[in-house]
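Omission of a single protein chain aside, the complex is shown with its protein chains in their original locations.
When the chains are written out, they are named A and B in that same order, and each has its own residue count from 1.
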Amino acid sequence: MLSDYITTVLGAGWVSLQLAFISLVLAVVIGLLGALCKRSEHRVLRYLLAIYTTFVRGVPDLVLMLLVFYSLPALLNQSFETLGWDYQVEFSPFAAGCATLGLIFGAYMTETFRGALQGIPHGQIEAAQAYGLGRIRTFHSIVLPQMIRLALPGFTNNWLVMVKATALVSLLGLQDIMFRARGAAEATGKPFTFYLIAGGFYLAITVLSLLALAWVGRRYSMGVRGLSR
Amino acid sequence: MNSSCKSLAATVALLVSGLVFANDNITIATDATFPPFESVDASGKLVGYDIELAEAVCKEAKLNCNIIGAAWEGMIPSLLSKKYDALISQLTVTSARRKIMAFSDVYSLPVFRFVARKGSNLVITPEGLKGKVIAVQTGTPMDAYITRYFPGSTIKRYSGGSEPYLELAAGRADVHFSYEAQVLHSFLRKDGGKDFELVGPRMTGKDAPEFGEGVAIAINKSNTALLQRINEGLRAVRDSGQLDALDAKYFGVSSDAQ
Partner (left out) sequence: MSWDVIFENIGRFADGAKLTLLLMIIPLAIAFVLSVALALLRDSPRLWLRSLIGGYTLVFRGTPLLIQLFLIYYGLAEFDLLRESFIWPWLSSPLICVLIAFVLNTTAYTTEIFAGGLRHLPPGEIEAARAYGLSPWAQAKRILLPAMLTRSLSLYGNETIMMLHATSLASTITLMEITGVARNITLNYYIQFEPYVTAGCIYLVLTFILVGCFRFAEWRWAAYMQPRRG
């Protein structure tokens, strides 16, 4: 009987991973757009971005999730009712979790990508333009590879923090590993066992991510001059 | 870039999942931490008395029901904001709740009781439990009753129905106040519950207004069509003897005898 619970708990790790990956995609997209906005000449874009990052980094992850999952649909549905529309908006815990994590870590990725873009010597981009390379080609061949190398430490950190933040979505009712661990703990009266298993899962993801991203870092650092000894 | 378009589209689709119109597809939410009425089994499936009842009612009423587990703290507000169409979670019909939501016909009359460690010799009165810790599930009729009549005790409120038992076993709570059927058929039957016993008076809706008039399915007030169909389904389930069969299956007695 205990083993059934353990299987279910570990199987729900897949839900947690899906949540983490989709949120990552969203965060990277927002981060890239945000980094470009922050470096843009238009003041409005810079201010909008400042408001966004301030808000997202000033409110706890849990409260943001509660806001997106409960408050946002309540507000929208109430507005729809007063407008007379027979329309209901509803987010699943998964969707609310993705949206919130994407928003939160999009703000952190913005900082990471902005710092990375800043670290690329502007002379290289000027040289590319002098050679007649178009904007997209410049970005793809010159900027992107170097940006990956420079952004990697911050990216790694953001990813690891986000993987752990997925545990909070269980509080909205998402049946991820944390939710299942809680259910199993209460049903069997053995909370230590199940929370340890869930903790082990997250630790494994952390270690694997660190190893994988270190490998990526080494690969993208080929040919970069290190400290002379 | 094709793949990012696809993932963006998928994200948008996920985000707007669940546009609810008034039709035969309804979402019923339950707080699956209350065995044997609603809980999640070892393989992650929703099981329990209320789950089977909801499935039977939906079948009779020819409704396409999607029964999902939800967090208790958001369930009632979500019904009001039409996130869910109905709730089945051993919800007691109280006058306070009637003001904000509609209820189907009552399908069960619960008995409320305290559970404590064997040999604790606690006197179940406001004076006897003064200074003791009473655990309840937050926002329930049990919570309302204890808050009103046991002001001298320390009240600990938990977001789920099963958490209080962990706390009781750990000794962080001296007593837990809940549905007698739930205590008897889930906690006391398990290994963890063998050192505990039911104590105190058996209380029903007649003993205090906080205990309400029985348990029913909750529906949004504006959805009169759904209310009618659920009542029809419930009537059919009762008339066909399915309700009695459920009672016998889970409790060995019919709900009227409780």
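Just so we're on the same page, a contact is a pair of C-beta atoms (placed from the backbone, for glycine too) under 8 Å apart; a residue touches a chain by one contact, two chains touch by 3 or more.
Not measured: the values here are computed from a predicted model.
**Q** Would you indicate which residue among B:R117, B:R157, B:K190 or B:K221 is in contact with the undisplayed chain?
**A** Checking the options B:R117, B:R157, B:K190 or B:K221, the one contacting the hidden chain is B:R157.
**Q** Please pick, from A:L2, A:V63, A:A127 or A:L144, the residue that touches the omitted chain in the full complex.
**A** Of these options, the touching residue for the absent chain is A:V63.
**Q** Among A:L103, A:A128 or A:M178, which residue is in touch with the absent chain?
**A** Missing-chain contact among the listed residues: A:M178.
**Q** If you put the missing chain back, which residues of subunit B would it touch?
**A** Interface residues of subunit B facing the absent chain: 73-74, 76-78, 80-81, 100, 138-139, 156-159, 166, 169-172.
**Q** Can you name the residues of subunit A that touch the chain not displayed here?
**A** Contact residues on subunit A toward the absent chain are 54-55, 57-64, 66-67, 70-71, 74-75, 78, 160, 164-165, 167-168, 170-171, 178, 181-182, 185, 189-192, 195-196, 198-199, 202-203, 206-207.
Methods note: only the chains that are shown with their structure count from here on.
**Q** In the complex formed with subunit A, which residues of subunit B make contact?
**A** These residues of subunit B touch subunit A: 4, 7-8, 10-11, 14-22, 32-33, 35, 39-40, 42-44, 69-71, 74, 77-78, 81-83, 160, 162-163, 165-166, 169, 190-192.
**Q** Write out the stretch or stretches of subunit A touching subunit B in their complex.
**A** 1, 4-5, 7-8, 11-12, 22, 25-26, 29, 69-70, 73-74, 77-78, 86-92, 94-95, 98-99, 102, 171-173, 175, 180, 183-187, 189, 191
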